[in-house]
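I'd like to ask some things about the structure below.
Missing here: one protein chain of the complex. Every other protein chain is in place.
Presenting chain A:
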Amino acid sequence: MTPLLKVDHLSKEFVVERTVFGRPVKTVRAVDDVSLEIGKGETLALVGESGCGKSTLGRLIMRLVDPSSGTITLTGQDITSLSDRSLKPVRRRVQLIFQDPFASLNPRMTVGQMVAEPLMLHDIVPAAKRTERVKELLQAVGLSAQHINRYPHEFSGGQRQRIVIARALAAEPELIVCDEPVSALDVSIRSQVLNLLADLQKQFGFSYLFISHDLSVVRHIADRVAVMYLGRIVEIGATEDVFGDPRHPYTRALIASIPVPNPGWRETTRPLEGDLPSPINPPSGCHFHTRCPYAQPICTTERPALVSSQGHHPAACHFQNELPAADDLMPVEAVDPRLSRLFGAFQALSTKEPAA
């Protein structure tokens, strides 16, 4: 079966500095030789620090940015170099949900106009029935049909994100790229929006590319996880495999940095030291060797390939089989019973809310 989306050796270089005559002097490899696949109905999470190129990868897949090399294939159709016109039907199939719901809605268009736009552009619903469809969509994302003539500034952050989701749904997409869809929202709203995203996926069967730096969210929503560091994927695999048996030191450091809501839980791994190196002048060999506690001489010279070894999921580390066991990164039973009762009560409250 052909995957819904297939990305092959995709790279994107941005020019940072040019000579007077416009010839590039310095470039940044924001995305460096990335390959991945997303199946139908699947959620692939893309995690990494800010500046690692995960948003750029999302925009490359959306064809909002042109790749420097590599191919993007959507159900067997190569969309890497489609012209603007032939890209239009593709745009309908892939939608984008932004991080900041305050910036992604046009302040001078009403909710109805915005949600109706994809219906009009792709002629999904005849003009006479559009208002009806917009109202259905608004209700599907937990808003009221009466909101149709309102402007975005009249809504809260969570409601705005629901409008963005309704607009994406209107196009009836097969893949939705979510670029940090909940990181700009209040913690109390987050779970509502995440649950909405999960429910809609169940209902309509589309796939997600879920870009996030929040591993606890990713663990909750993703089927598979890809970990990015300085433009490269360093580890990719099923969520339980990546979290349960991380094969790359960077993944381990990320997982170890998830806050655990248990005061008795002792930090056994040291947090990651140093900053993300400059992508303009990335470290040689394995990009991670400057911060890696297990770095050896070979790491500074040779770039490790993303390969699976001994039947495990793929990771890009020379020593993926020699790393010490990592079963103490996350507590198996995270919290004590009193805390889980409290969480249960919060959960019950927050699931009631969207009905209002």
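In this section, a contact is a pair of C-beta atoms (placed from the backbone, for glycine too) under 8 Å apart; a residue touches a chain by one contact, two chains touch by 3 or more; residues count from 1.
Everything that follows uses one rule, which is that contacts and distances are computed from a predicted model.
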Complex member absent from the view - protein name from UniProt, among "ABC transporter permease", "DMSO/TMAO reductase YedYZ, molybdopterin-dependent catalytic subunit", "Electron transfer flavoprotein subunit alpha" or "NADH-quinone oxidoreductase subunit K": "ABC transporter permease"
Residue of A:77, A:156 or A:257 touching the missing chain in the full complex: A:156
Residue touching the undisplayed chain, where the options are A:104, A:191, A:212 or A:251: A:104
Full-complex contact with the absent chain, from A:13, A:117, A:172 or A:223: A:117
Contact set of chain A toward the excluded chain (per top definition): 62, 64, 84, 87-88, 91-92, 94-96, 98, 100, 103-110, 117-118, 121-122, 143-144, 146, 149, 151, 153-154, 156, 159, 164, 167, 171, 356
